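All protein chains of the complex are present and in place, except for one that has been dropped.
After this line comes chain A, so read on.
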Amino acid sequence: MPGIVSKTGHSVKRKRDTTEKRPSKRARSESSDDEDTQAEILLLENEIFESNSKKNYNNIAKLIQILNNDGDDADDSFLAAISLCRVFTKLIAAGELERKQGNSEKDAVVMRWLKERYAQYKEGLLGLLGQEGVGVPVLTLCMKLLKTEGQYLLNGQDYNFPVGFLTEIVQILLDAECDTAVREDFSRKWVEEYDDIRYYTFQIIAETLQDDDMQDMREGMLGSALDILTAVESVPESKDELEDFHVEAPKKKNHALYSLTQHKKRAQEAWLAVMKLQMNKEQRKTMLGLITDSIAPWFVKPELLMDFLTDSYNAGGSTSLLSLSGVFYLIQEKNLDYPSFYKKLYSLLDSGILHSKHRSRFFRLLDTFLASSHLPAVLVASFIKRLSRLTLNAPPGGIVAVVPWIYNLLKKHPTCTFMIHRETRTAEGKKILEDEGMDDPFDMEEEDPMETNAIESSLWEIALLQSHYHPNVATLAKIISEQFTKQSYNMEDFLDLAYGSLLETELGKDVKKAPIVEYEIPKKIFMKQDAESGFEDTLLVKLWEFK
């Protein structure tokens, strides 16, 4: 068999690798002992196939013993695992583990014995799987065995995916104590790559998480399940993409593995199972961040996401912010009716919004939500006024995002331009203003954007920002009082600014012309002015003590 020949060649190479590597790791005194064990392993392995007879099969038991020998060297057990993998691959390929027509009683006994050994071996392997260090190569061995099993142990069927073995693997991976590197490797190399593995993994995850027996372990599994699920990024878009199979593909063309809806259904079930679990804030945020891009596309019925999303939306804070895009997705795609959506949206405009790191994301959505020109002007005015009120405490990056947004809205809703230009025409009105001044009619405490009286107010805040300390922000704020000649500002240009980027732009520029220097050299900077000099102390000197 050419395949096997090439495999052995490969294994020989690997063998040499390991033997070569070893002495560097180990101390000299141990090495001779190690080499003995390894040579023994190789010898045992070779003996199994040396003669055509089955008399050396007992070596398998010895190898398994080495494998399970915990206290001993991990290298040895790993090497034993490798050689056992080779042995069982060959045996399975040769059909030794299957009942054959016309086999003698003796053969059946051998077969049964071999099966037992095989189970024993798998058990040992799975024990190694979750461990740190050896986990990843052991996973490779497992997957190789999985493939061999799927290929040869058909049990008389056309297609038989070794679900049992994969379930065991996945359950170990789902265990919170499992090494993250192994889990990552599994999701990246296998789940993401192979359609059949993904299909069955989803199925297994869903089953495991809903299994009542595992009730107590569920919470711990959540994180790892999330890890595996989130790693799957590419959602197949058509049937034709389903062609990468790890185990040989089923011959029947109408098998579930070829159906896109079946795939999606498995994924949907897995996700729903995850969502039903209690999760902490961070996990929820991670999921919300992924929802439009990698979760919702899996769903055959995105409506099923509704509960999860509305729960998150009602949670408040940044969770609400993040769930916005998901809710919007449902509203847009699935015609979800969210009662008092704008009221909820308005309530999101709290003191933290302009400081939040999700600011640009929120503004992109806000821009979409308020894009309609059919919204009542009163509502739009409330949003404008509230945001402009928030700019009074906002960093420059936030102000820079708000001002062009206000411009765009004012341009779209000309009724709101009363907020920047309102002439008092009546004589009595003028008199009242003259005598009593005025209060801001806007009610910041009001929660309903339709009731805030914002449209009666003026945007004094933006007028104040026209004298912002940062020259560019001040200039930008001036667009509100310029003539509105520009159709609209592209929000994208203003969203992703922060102190760091502003500073970088300022410091990145070269000083081309000599900067102007203050013409007057102050007599005192830190010290008090002399009494007779007639100069007033600076604020710093007044409020600070310099010793």
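Definition applied: contacts are C-beta pairs under 8 Å (C-beta built on N, C-alpha and C of every residue); 3 or more make two chains touch, one makes a residue touch a chain; residues count from 1.
Everything that follows uses one rule, which is that contacts and distances are computed from a predicted model.
Participant: What is the missing chain called in its UniProt entry, if the choices are "Putative nop14-like family protein", "Origin of replication complex subunit 3", "Chromosome transmission fidelity protein 8 homolog" or "RNA polymerase Rpb4/RPC9 core domain-containing protein"?
Facilitator: "Putative nop14-like family protein"
Participant: Touching the hidden chain in the complete assembly: which of A:105, A:282, A:337 or A:439 does that?
Facilitator: Once the missing chain is taken into account, the touching residue is A:439.
Participant: In the whole complex, not just what's shown, which of A:390, A:406, A:454 or A:495 touches the removed chain?
Facilitator: Reading the full complex, the residue touching the unseen chain is A:390.
Participant: Among A:163, A:277 or A:502, single out the residue that touches the unshown chain.
Facilitator: A:502
Participant: Touching the hidden chain in the full complex, which residues of chain A are there? Just list them.
Facilitator: 350-352, 355, 389-396, 399, 417, 419-424, 433, 436-440, 444, 458-461, 463-465, 467-471, 474-475, 480-481, 483, 485, 499-500, 502-504, 506-507, 509, 511, 513-527, 530, 533-534, 538-540, 542-547
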